[in-house]
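Heads up, one of the protein chains got dropped from this complex, but the rest are sitting where they should.
When the chains are written out, they are named A, B and C in that same order, and each has its own residue count from 1.
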Amino acid sequence: MSNDTNHHTDKHSGDVNYLNFEKGFMSWWMSIDHKRIGLMYLVSMIFFFAIGGLLALVVRTELMKRGQTIIDNDTYNMAFTLHGVIMIFLFIVPGVPATLGNFLLPLMIGAKDVAFPRLNRLSYWVYVFGSFFAFLAIYFKLDTGWTFYSPYSLRNAPAVMSATMAAFVLGFASILTGVNFLVTIHKMRAPGLTWDRLPLFVWATYATALLQVIATPIIGITLLLLFLENAFGIGVFRPDVGGDPVLFQHLFWFYSHPVVYIMILPAMGIVSEIIPVFSRKPIFGYKAIVWASVGIAAISFLVWGHHMFVSGMSDFVRYLFSFLTFFVAVPTAVKVFNWVATIYKGSVEFTSPMLYAMAFVFLFMIAGTTGIHLATLATDAHYHDTYFVVAHFHYTIQGGAVIGLYAGLHFWFPKIFGRMYNEKFAKIAFCLLFIGFNGTFLPQFVLGMMGMPRRYADYSTFSNVDTFEYLHFISTCFSYINALGYSLVLVNLGYGAVKGVKATANPYNSLGLEWQTPSPPPHDNFETIPVVTDWSYGYGEEYSDHDHNGNKKVVAKPA
Amino acid sequence: MLDWILEIFDFMPVEASSWASRVDYINNVITVISVFCTVAITFVMILFAWKYRRKSENQKTAYITHNATLETIWTIIPTIICFVLFYFGYTVYHEMRNPPVGANEVFVKGQTWYWDFQYANGKKSTGELVVPVGEPVKLIMTSADVLHSFFIPAMRVKEDMYNGNYSYLWFTPTSSGTFDIFCTEYCGTQHSGMTAKLKVVSKEAYNDWLNEKKDPSAEPVLPEVTGKAIYTAKCAACHSLDGSKVVGPSFKGIYSGAKHVLQDGTEVVVDDNYIRNSIANPLSQIVAGYPPVMPAFQLSEDELIGVISYMKTLK
Amino acid sequence: MEHTTEWKRLGKGDLPTEDMDTGLGHIVPIDVYNKVFAALVVLTLATVWAATLEVSGTAHIIVAMFIALIKAALVYGCFMHLLFEKKIIWIIVTYPLFILALMILGTTGDASVKRESIPSNVEIEYKKGKGFGVNDEFLQAPDVKEDTAHSTH
Partner (left out) sequence: MSHHETLPAGHYHHLEPEQAYHSAKLAMWIFLATEIHLFGGAFCAFAFFRWRYFDDFNHYAGQLNWQLGALNTLVLLTSSWAMVRGVDAAQKGLNKLCGRWLIVTIILAFVFFGIKAIEYSTKLSHGIYPSTHIFWGLYYTMTGIHALHIAVGIGLIYWLYLLTKKERFSTVYYTPVEVIGLYWHLVDVIWIFLFPLLYLLGGVGAGAHH
């Protein structure tokens, strides 16, 4: 990173920046500035995250005691279905790419904006338009589970039709963002920013955009077929007229496994950005992480069958998918080793982003290793559709993607708002969140081993109901702490955004290109497009005698 | 020491089928590897983080960017572990998916919110699967409407079923007793009520039970008793006895002559053919304020008489 | 706020960047378009003619798909200027074929290797779904009466 751009004095942070150069709702709603669109995405997603979270609390409170605790079966089915639909389609799938990706991508590659700013605004409008359909699905009492498995999803036609329309429109917004990011990364990198100098968050966003563009249209056609099935009865998924529900599951999971990588890859990108900054060491194995990211994006299309091991697929295909699923674990393992190796011999500063990043590594290891229980055929026959699976994917999505999003929000907070949040308060909220999260989902692993099936409103007819009730009670109590932790973090960030102490342009003196502009950045990101001469992880290069390509340094290092 | 720990953390249900111990063994192998890796890596991470915590502002950090040998090692080892674990899983699962030829067949039909079983000699039973201990049994399963999944935690088996297709699973019960059967594929309102009992009994008891229907000489069973059995198996999931609304109206005091308003506004007093009609085709006589979700049941004549006489006993 | 185009795309040298975006689209002579159009029309008639041949069902599919692929290649190559595009566009055109192959292999391939569990000789009144094919390859015991219910309709 050439040092001459660091001479930016802070004269810019006081006056005109992207937050205050225009005022009023229309200036935000009609804005084509990628930073404003990223912020609008962030606000609407936090809103949906809150709704999803409340629904989760309703589900947990119902399961606290045996029998009917607060709501009857129908409302419980609606609650867990809408919890799934809102959390996945409205919060975590647009999740990191739409908020931090939108905000940081042009900054990190030295561009003034994404390739098609108006397409970016259109994708936000399409996202908002899609969320109206989601509210429509709530009105029509959608209770089919977020997977819409037929033939049950053919029973409540209006609800499933509005939910599929919501998912279709939100998928369209996801495709538009994906296309926008791919063209931006291909065409608008700063001069000198070659593919092997690209920051790892940009690589992660690239792999995510690839997945968004390849996988989302397939859920589009699947939901369209389901929509037409409900509307005109085309018989494709109705078994009694010759259709095949397993075909729906195949097409659905062909998208829905790559989508879990759309959720987790950006979070991994964020962690790969944070750990080097706070251990003042270059990322370990940059090329390995790049290949791991793109490799996961490729392998993710081969393994969708492990969601359907007991669904009536043929035996040979079950063996094949189990074999392929094991290879998905390898790139993730490589990444985890690289992160830990990055910390080795560094100078570690325990700020809240670093705590979140290290928590991500720990939680994602639990998520990854429990995935192996579900990939092995013999144990999956027992674990499929039990609370073991619920705990596994909550560790992956909540422990992985959401903790990654929170890590990113904390790390780039000064850049987004130009202010700092209260660090001590952030650490307290982190501890609360960490305890609450683990307390909620570790008992669910045990519930899953004991055979508690998923999506059960009531477990009073089981033989060992007392142990189930005891575990559910623990999980529910910790889920309150978990919810408290999440809301405290948001309160802290919200307060910091408005009243926090003013932040300098580069508080953690990181070498990333996005930190070289004043924070919050001006409307046009950079006055003159910076020229990139080296990769952005050169921490501690001044102490060593060779640069990252391994060749000896020619110029004598200044004393 | 390892066994002692595994003993504490053994949450798996009782091992009641021939392969349950092997499945648990594989599960323990994976769990041990996972816990070891997680704890080791987390410990190393925290060790590094603490050992190299920031002491001075521009503390000297090592400029390591990659190490080819280390990286290849930690790519190959997870791949090898993957191969081994896959092979473990494959061998046991291969056995799970190939039933022996002579296994006695039982037909399972999953319908919204209860299980129907039919044995080779035509004997039917609802909500209760009786199998002899030690002999392999093959379940040939289909569903009458939506997706269901037949799950016996103690036997470590699970298989989905859908209308118009037969799926199968088999197991050899090794220890007798009563085990839970769950439906694990979401199927609607009473998905959590769709449970059944698996009774593993000795060979003789199984044969007696199987041929129970065949000998007419047994003294006639009171109709209320068969009615009660049918109620617990098929109706309890949606109709309570204590007046509370589960899905359908409660049976408490159903024959008390009270007037009921139907959905289409007509008033009706509960009598024999009202019950008979609402069992045969329920959607024509749904009581106002209740969802029209009751499926039709094909009950034989004596079962109907049984249900009606049982309802008459309800106060 | 008028945007001055600060953006300068620098040349190669020390600052290697990806493909150089110089020059606009390629101009194809009009008679090439007309020839390709004629070829497409001929191929359409050829497809229809091929359908009148007395061959097995699958042969029909193979021939029809082959001709359709040629027509698609013509439209892509000439009408959409794919022949004059850079490598990245070729990658974008070809990878959906792999995804389609994966999907068709996964769904139809799975159904083709599936062994249906077959009901034994007991007369059962379970309703058989229309079009539900029962093949007896799965059954090992020779003495059980075959319950034939091949693809009905």
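Operating definition for what follows: contacts are C-beta pairs under 8 Å (C-beta built on N, C-alpha and C of every residue); 3 or more make two chains touch, one makes a residue touch a chain.
Since the structure is predicted, the reported quantities are computational estimates derived from the model, not experimental observations.
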item	value
Displayed chains contacted by the hidden chain, counting the whole assembly	A, C
Selected residue (touches chain absent from view) among A:236, A:457 or A:532	A:236
Of A:31, A:123 or A:216, the one touching the omitted chain in the full complex	A:216
Which of A:66, A:141, A:155 or A:186 contacts the chain that the document leaves out	A:186
Residues in chain A touching the chain absent from view	111-113, 115-116, 119, 175, 178-180, 182-183, 186-188, 213-214, 216-218, 220-222, 224-225, 228-229, 232-236, 241-244, 247, 251
Positions on chain C contacted by the hidden chain, ascending	3, 5, 7, 9, 21-25, 27-28, 30, 33-34, 37, 40-41, 44-45, 47-48, 50-55, 57, 60-61, 64-65, 67-68, 71-72, 75-76, 79-81, 85, 88-89, 92-93, 95-96, 99-100, 103-104, 107-108, 111-112, 131, 133, 151, 153
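What we mean here is this: only the chains that are shown with their structure count from here on.
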item	value
Distance from the mean Cα position of chain C to that of chain A, given in whole angstrom	32
Chain centre separation (chain B, chain C; CA means) in Å	41
Two or more partner chains touched - positions in chain B	163-165, 167
Chain A: positions in contact with at least two other chains	239-240, 242, 246, 312, 315
Contacting residues of chain A [partner chain C, same complex]	112, 186-187, 189, 191-195, 214, 218, 239-242, 244, 246-247, 250-251, 254, 301-302, 304-305, 312-317, 523-524, 527-529, 531-533
Touch list for chain C against partner chain A, complex	1, 3, 6-10, 14-18, 21, 88, 95-96, 99, 102-103, 106-107, 109-111, 113-115, 129-132
Complex interface listing, chain A residues touching chain B	73-74, 77, 143-145, 149, 151-152, 155, 239-240, 242, 245-246, 279-288, 310-312, 315, 318-319, 322-323, 326-327, 329-330, 333-334, 336-341, 343-350, 358, 361-362, 365-366, 369-370, 372-373, 375-382, 384-386, 446, 449-451, 453-459, 461-463, 537, 539-541, 543-544, 546, 548, 550
